[in-house]
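For this depiction, one protein chain was excluded, whereas all remaining protein chains were kept in their positions.
Letters are used for the chains, namely A and B, taken in the order the chains are written, and counting of residues starts over at 1 for each.
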Amino acid sequence: MNSLVFEIAHMLAASLVLISFVQLYQDRLYALLNTFALHSLALACSVAWQAYIQDAPHLYVTAAIALVFKAIVIPVVLHRIIQRLKIHREIETVVGIGLTMLAGIALVALSMVVMLRVTGGADPLARQDLAFALAVILLGLLLMVSRRNAVGQVVGFMSLENGLVLAATGAKGMPLVVEISVAFSILIAFIVIGIFLFRIRERFDTVDMQVLDRYRGERL
Amino acid sequence: MPDPVALVLLIPIGAAALLAVLPGYRLTSRLSVLASLLTLVAASSLFVVERSGPGRYLFVDDLNIVFIVLNTFVAFTTSIFSATYISHELESGKLTLNYLRFYHAMYQVLIFAMNLALVANNIGLIWVAIELATLTTVLMVGIYRTHEALEAAWKYFILGSVGIALALFGTILVYMAARPVIGEGSDAMIWTVLIEHVAAFDSSLLNVAFVFLLLGYGTKVGLAPLHAWLPDAHAEGPTPISAVLSGLLLNVALYALLRFKMLLAGNEGAIAPGPMLVTMGLTSLIFASFMLYRRADVKRLFAYSSIEHMGIMAFAFGLGGPLANFAGLLHMVMHSLTKSAIFFAVGHIAQVKGSQKIADIGGLTVTHPWLGWGLVLGVVAIAGLPPLGIFMSEFLIVSSTIAREPLLAIPLVLGLMVAFGALLMRLNGLAFGEPRGSSAPANASYVPMFAHLVLVCVAGVYLPAPLVAWFRHVASLLG
Partner (left out) sequence: MALTVDFLVQGLQMALVLVAAPLLTGFVRKVRARLQRRRGPSLLQPYRDLYRLLRKEVVLAESASWLFRASPYLIFAFTWVAASLVPTFATGLVFSWTADLIAIVALLGSARFFLALAGLDVGTSFGGIGSSREAMIASLAEPAMLLIVFPLALVAGSTQLSTVAAFMASPQAGLSVSVGLALVAFIMVAIAENARIPVDNPATHLELTMVHEAMVLEYSGRHLAMIELAASMKLLLYASLLACLFAPWGLATSGMGAAAYAVGAASYVAKVTVIGILLAVFETAIAKMRVFRVPEFLGAALMLGLLATLFVFLSRSL
C-alpha cells in the first residue's frame, strides 16, 4: 500500500482522537457544540478517504450522512434548543479538567495497547482504525461521565457514535446493515433526545443532572 | 401457507401501524390483544410445521424456538393484563387518550423488535432489533411524565445506549475475526455460517469482542454493576412494561449473549467466558439479595429480584456443563413466567391501594383474596420453594455447582437463602396481617396471572419430553 495514502488515513484518524481531547477540554456549551461539529467533519473526511482507499462507494453515503446530519443539522438544532430553553451555558464538570485529561490519555493508551495486541493478523489500516476508534469511543464515554449537563452527555454519546462509525468503516466489507443501523440510531437518538430535553426542561426548569438526581428513587 | 417466522414478525409491525392511527381506547386495546393472540398462534405453529433451513436473515433452531413461543405467550397475556390496567389509568387520569394510542403502537413495535432479535440470523440484525427494543421501552418508561419517570427514562436511555454502543463494537470485532476466514460481505455476519467456521477464528480478537459484548448486552441483562437503570425503569414505568422488561427483554438480551457464548465455545483458543459470567452472576446475586431487605417500593423490590435471578442464570451459564446449561435455560423460562405473573398481581394491587409503597399495602389475602393468594403463590415460586418450577432449576444449579466447584456453592447458596428470607419477610407484610390501604374491589383480570402460575406449578413436576430434548441439545452446544 502506498505509504502516503496510509499516512493521510493515519492523520485523519489521529485528528479525530485529538478533537475528542479538545472536546474534553471545553467548558462552555456553544464551544462544545462547535467542537462536536468539527469532530463529525473530521469523521466524514476520514470515512470518505477510507471509501477512496477501499474502493467502496457505499461508504461515501456514510460520509455524507455524517457530514450533513452530525456536522451541520444536529449542532444547529442543539444550538436552537439551547437558546430556546435558555439553558445555562457553562458546563460544570464532575472532576477538574486536568484530571479528566489525564484519564483521557490513560484511556487512549489502554485502547492502543489492547487493539494493537489483539488484531495481529489484520492489515495495518484496519488495525489503526480500530485502535483509534476504540480511543474515540472511550473518550466519548469519558465525556458523558464527566459532565453534569444533559446536553454535554448527549454530545458525549454522539461522539461515541462517531467512534463506532470509524470502527465500522475500518472493518472492510461490513455490509449495509451496519450503515443503516448507525444512521437509524442517529435519527432515533435525535428524536428521543429532542423529546426528553424539552420534557426535562419543562419539568425541572433545568437540565443539570444533579438536580435530576434528587428524584432518584431510593438511595442505595 | 405463509412462513410462520415471517408471520411472527409481520403481525406485530402491521398491528403497530394500524394502532398508531386508530382512535378510541377500547378498539385499540382489543386489537392489541387480537394481534398478540395471532402472533402466538403463528409462533406455536413452529412446533408443528416443518422447519425451513436457515435463511440469510432469519432462522429457527432448538434454542430460539422455545423462546419465541414464550415471548409471544407472555406478550399475549400481558396485553390482556394491560387492557384492564390501562383502562384504570385512563379513568384515574394518569394517562390521556393520545398517549394510549402511542402506548399500544409502541407495545406492538416492542414485540416486533424482540421477535426479530430472537429469530435473527445476522449478528448485525440482532443488534438492530435489541436497540429498537431499548428505544421503545425508553419511550414507554417515561410515559407518565412525572419527575421520577423522566429521571428513570433518561438514566435508562443513557445507560442503555452506552451498552448498545459497546455491543456494536463487539459485533464489529466478531466480524473482523470472521472476515479472514469467511471473506468479506454479509456472509461473515450470518450466525449459522459463523458457528461452522468459528474454530479457525483469531482467538484473542474473539476474546476482546466477547468482553465488549458482555459489557454491552450485560447492561441490558441487568448484571451488576451495570444494573443501575433497572430498578428505576421498573418502578416508574407502567406495570405492563415492567412485566415485559423483566419477563422478556432481559431474556432476549441474555439470549443474545448465549449466541455469542456458543460461538466462543466452538473456538478452543478463546478465553473461557465462564469465569467472567460466574463473577458477574454471583455479584448480581449477592448484591441484589441484600438489597431486597431495605426496599420500600414493591415494584422496586421485584426489580431487584429480577437482577438476582439474572445473576443466577448468568452464573449457571458461566459454570457450563450440560446440567448447569440445562438448568439455566429452564430458569429463563420459569423466571419469565413467574415474574410477569407477579407483576400482573402487583400492578392491580398498586392500582387498588393507590400507592406502590410497601408500607401502604397489607393484609391482601383478607381484602382481595384472588390477588392476595395469587401474589403469595407467585412470591413463593420466585423465592424457590418446591414443588414449583424455579425450585427445580435452582436445585439443578446448586447440585451442579457442588459437583464441579464446591467452593462457589457457598456464596450461591448464601445469596439464595438471603433472597428467600427477604422475599418471604416482605410477603408476610404484604399479604397477611392487618389490612392497610383501601379495600375497594379490584377490576382486575386474573386469568393471565393464574395462567402463568399454573404453568409454573406444572413445570415443577412434569416437563414435556420434546422440551427436555431441545434444552439438552442446546445445553451441549453451549459448552
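Keep in mind that, in the parts below, contacts are C-beta pairs under 8 Å (C-beta built on N, C-alpha and C of every residue); 3 or more make two chains touch, one makes a residue touch a chain.
Worth saying up front: this structure is predicted, and the values here are computed from it rather than measured.
J.: Using the touch definition given at the top, which of the shown chains does the missing chain touch?
T.: By the stated touch criterion, the chain not on view contacts A.
J.: Return the single residue from A:23, A:62 or A:128 that touches the missing chain.
T.: Going through A:23, A:62 or A:128 one by one, A:128 is the residue touching the chain not shown.
J.: Decide which residue listed in A:14, A:114 or A:145 touches the omitted chain of the complex.
T.: Of these options, the touching residue for the absent chain is A:14.
J.: I need the residue numbers on chain A that touch the omitted chain, in ascending order.
T.: 3-4, 7-8, 10-11, 14-15, 17-18, 21, 25, 97-98, 101, 105, 108-109, 112, 116, 124, 127-128, 131
Quick note on the criterion: only the chains that are shown with their structure count from here on.
J.: If you average the CA atoms of chain A and of chain B, how many Å lie between those two points?
T.: 31
J.: Touching residues of chain A toward chain B in the complex: what are they?
T.: Residues 114-115, 117-122, 126, 130, 133-134, 137, 141, 144, 150, 153, 157, 160-161, 164, 167-168, 171-175, 177-178, 180-181, 184-185, 188-189, 192, 195-196, 199-200, 203-204, 212-213, 215-218, 220.
J.: Which of the residues in chain B end up touching chain A in this complex?
T.: That would be residues 122, 124-125, 127-128, 131, 135, 138-139, 142, 145-148, 150-155, 157-158, 161-162, 164-166, 168-169, 172-173, 175-176, 179-180, 184-186, 188-189, 202, 204-205, 207-208, 231-232, 235-236, 291, 295-297, 300 of chain B.
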